[in-house]
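Here the complex is missing one protein chain, while the rest keep their positions.
Showing chain A:
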Amino acid sequence: MKAHQANRFASILLWIGAIAILALLVAFLTLILGRGLPYLTAEFFSGSDGVRGQLFNSFYILFLSLIFSLPIGLGAGIYMAEYAPQNRFTDLIRLSTESLASVPSIVFGLFGMIVFVNMFGLGFTILGGSATLALLNLPILVRVTEESLRAVPRSYREASLALGATMWQTLRKVILPTALPGLITGITLVAGRALGETAILIFTAGMNVSRILFDVNPLAAGETLAVHLFAVKSNPLPGTNSDQIADGTAALLILMVIVFNICLSLPSRWLQYRLQGKHRG
């Protein structure tokens, strides 16, 4: 009887936890979107202090940082999961990536400022911002890649190798496709962080927006939406309605992340469905 009661008690607790999370999310979204959505007009984007430049910069920096971090992060993760022997050296690499993953982002920001802004003398640039963001995301990418590849059953590797496939063929045609949903989750995670990252970009990409619209010059300064939100709130320009801009920007940021996640996760769901077949959940 006691076990039964404990079971019920535990179920109720877990339910409460789940509902609390959902309630928090709903409250959060209602508040932010409710306050911000009314300001999201055409004027908000393309007016005299419109945020279309910042919106563009957010995605441009995200894109560049992924270009820098994906090849290295995926490569290192694949190496760690498939090729690396188990020894002190790989333990050390694993420990390093874990430590890097827990470094506060502002430390990365200051590091980026010292290296890109001062040492290389670039000043505040989109390039420096993206590269520093890539540094922030690298350890997570390595970690997620390694975990996703390790989750692929050993029996798939054996089957492929026993058919005379090389390690590279096995990796490309069996392991990576099977691990893809996990990899996409990881990329969504780091992309979300990149879209929302502020501390790093304040020190590396700066708080100015190019006068040219959609300036793809990587050596220009590039304020992103998240940095804009910080700038507007912390140091309101006289004569502008900073509260409205901030509310609108916050809502826009949230919408952006939601849309971005959906765009990445739908293909992943579809792929998983195709891989696993209709008969499995």
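Structure notes:
Here is the rule we go by: contacts are C-beta pairs under 8 Å (C-beta built on N, C-alpha and C of every residue); 3 or more make two chains touch, one makes a residue touch a chain; residues count from 1.
Note that contacts and distances are computed from a predicted model.
The UniProt record for the undisplayed chain lists the protein name "Phosphate transport system ATP-binding protein", from the options "3'-5' exonuclease", "Heme exporter protein C", "Formate dehydrogenase subunit alpha" or "Phosphate transport system ATP-binding protein". When the omitted chain is restored, the residue from A:72, A:101, A:174 or A:189 that touches it is A:174.
Between the chain not shown and the residues A:1, A:42 or A:163, the one that touches is A:163.
Although one chain is hidden here, its contacts on chain A can still be listed: residues 85-86, 153, 155-156, 158-166, 169, 173-174, 177-178, 274-280.
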